[in-house]
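One protein chain omitted, others in place.
Chains: A, B and C, in written order; residue numbering restarts at 1 for each.
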């Protein structure tokens, strides 16, 4: 029987085993967990460190001249708020614009701030016949102005950042930049349409309006610019990526339980349905109910009302509580590991809007 | 006083104690937990390993010939998707049929897809008198076709799998196969009835329709075919089986709390009931309320409305939160143990739709 | 600086410190937790063991004769279901009566089983004037019979158990026996009143009916007879008793948060209240809302409806989630400790309805 001393970490034991050419699978089940946990943690933390270092390429500004030097300096200021005081100030200003844009976006939807000028403009359409254009997107004056200013700023910023970026291809591929671009489209489309005669042709089309609406949502995703400033978000992203297998497991467990309970509640409430008393008219409604019950949210918009339905509901609620209890320790493991590692190693700052002052490196890390 | 060194695992200590013939119960309470936790884990993991190995019988294909060899090869392909590429492809195809069948099953219930031809057919019944047959199960054409194709596939698959199975008795006993068989019944019964004159006799009977409905639910249980492909489900099943005692405990605690709180809320809301203001008209409704409150789902379809009822409700909510807090660490223990053991030992693959490539064994494991 | 080796448990370190007369408070904060955790656990587990042993007094049946021997044997059978096969069988029978009694109690409240004979009997009252007696407690025939049989059984059992009990005073003091007695009162009172002429005097009095109703609840508490059979309940009771300080802390935290949030929501929703739109008409309603929000139950019967109310509600929900997150690891600690200790040491059986077979003791433990 091969047991492992608990006073040294698994990596030391592994080196010893490798030296004596003993296979690690001969370690007994009782010691296996201690042995592997250190090696597992090391593996995950190494890949995490590599990801962080991948972002922290060292840039040597000394052998750059003229435009290249200026470009690099501007790039550091615009894209890496932690490299200098100026970069941080620019970062704060940029983030304030994002916040203002989002605030305007949210306030726009308040009925108090929306002047209801529902004028029906009759316009000569491109087909020659006149059409009634119902202006639904009437907005507040101040919010419109704010929106305009923000759009101008974001346009300039995006163009500037593209120009100063040393790696154009990487810039184009970055999902954040694509979101920034898409978030700019709606206003420009609106401007173009309002100026041109084409408005009447496309503006009334259901499809165009739909896409315009969806593009407006991208404005909200600008909030992810915060990742640059708040590095705990990076830890979250890496932890979720490292726990992909565990998350998949949770989702599949939830999916299977959802299918089973939705079917059961649909049949359990069938008789009540015939008497028009239930809301479980279809199985997909049952999906919604099962998820909301298993996550213990429980809105109560759909709820069982027959004795058999109560039994299915009880099973669903207890099952949800169990699923959560079983899978949580497994899922939260990686996040706790990353967070503690990163915090104790000071690799990442958890405060917002700070510049990195790393005594261990004289070169600027990006 | 007998204390235990914490640098070696409990199994080593046990061997030492056995050698010197010292009884393990003389170990002091402070060290007992360290001592036993390793032995407990070893015991649980050994039984878990045995269950896994029980499934992984080694099959030697070399001394089989003709029909036996073909049978065995087909069986591996149809029942063990991890043994070869072909088996995996067949597994994926089979699972797509299951998914299609379930999707059709769910979509059937949507009112948009259900043509409401509520024709009242007058048929000569077996008793000689004419009966009004109200066709309630009218379905969409495309869904009917999908249902038909799936049924044909599942019938062929079940027959094939029975023919190629080397252990017929074990095949018949397998609950998955019984579910598959029962899931096929409703369509065949429908086909038989529609072709024959017997329809009018039995089709209107409440009892037959009830059973037909219940059998339709079995179609949903085909989702458990996923266990073959996704082995985390196996871990879940074994973990739940190993934690049976802890689950029992949770259920009994919930049951007792449910009984107590249901009675108390019924009597607390009694006076309001007399004024027709409450929904706690019976104690069984109180059961439902107590469970939904203790799992913190809280639909709000039944909720207390008197001062005493509020106090009982507060006690119930806090009690539920406590019960969950107390029993969860005990319940989640086994699942975490199995999951980490299995993951680190690579005994089971957590990805879906993969073939097993075990470098440690040249024979195919089934 | 005094540090502690982590390879030996705290109790060993303590003995060493005591020997060298070093004060334990000189141990540095970093090692203190390791040092104390073992000693704390030992202290708690010792008190737990003592409680268990307190119940397991050894009884020597050899020097008892005649009535004393019979009494002792009957007492073991009736009160200690784990001492012999016969005792277990009696225990099961007794518990079935409890279950039947509770089932009848619950079914009584179902309107389907309650024959609504609301006859108004005119009776000559003790005051001389006639009174209208509205019979509200009309019940189902079968349930009445079941109730009668159970009452007879429980009466006989209680009398028998009192007679055979070797320690009468302890028997009288036992809360379970008082509950049993009180649960018997309502039926006897009913019988007495129906037979006598006194019925009209007291039966209509509000006070008497109230007390009769409350006494009926005691029938439900008979479920605690299960403690005799299911020892995990004992672990729960001891764990809650050992965690009294932590539970107090949770309750005080909840109480303070409840007071603060109830006041804040009352004032936040004040303006809406004036427009008759809110349900937060009083601060005590706010208490109910705050508790239901902080335990994340969220019925939705009372919910904020103003912008400031939404902010208070958000704070309350997040605060509740935090309170639970902070106090849970501290509260669940003792239960997990007891459960694992007891389970590994086999001191207590976690199955229901078993006889204790303890190889380490030839005397019967009670």
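The rule is simple: a residue touches a chain if its C-beta (ideal position, glycine included) is under 8 Å from a C-beta of that chain, and two chains touch if they have at least 3 such contacts.
Everything quoted here is computed from the prediction, not taken from an experiment.
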Which of A:211, A:252 or A:331 touches the missing chain? It is A:331
Missing-chain contact, candidates A:75, A:230 or A:280, resolves to A:230
Hidden partner sits against chain B at residues 7, 296-300
Listed in rising order, the chain C residues that touch the chain left out are 1, 3-7, 25, 28-34, 36-37, 39-40, 245, 248-249, 252-253, 256, 259-260, 262-264, 266-267, 270, 281-284, 287, 293, 296-300, 303, 305, 307, 310, 313-314, 317-318, 320-322, 325-330
For chain A, residues touching the missing partner are 6-12, 15, 38-39, 41-42, 45-46, 49, 102, 105-106, 109-111, 213-214, 216-217, 220-221, 223-224, 226, 230, 232-233, 236, 239, 247, 251, 254, 284, 287-288, 291-292, 295-301, 324, 328, 331-332, 335-337, 339-341, 344-345, 350-352, 360
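We adopt the following convention: only the chains that are shown with their structure count from here on.
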For the copies chain B and chain C, the interface residues, called same if over half of the numbers are used by both and different if under half, are different
To bring the C-alpha trace of chain A onto its twin chain B, one rotates it, in degrees rounded to the nearest 5, by 90
Taking each chain's centre as the mean of its CA atoms, chain A sits from chain C at a distance in Å of 46
So, in whole Å, the Cα centroid of chain B is separated from that of chain C by 33
Going by residue number, chain A touches two or more other chains at 7, 296-300
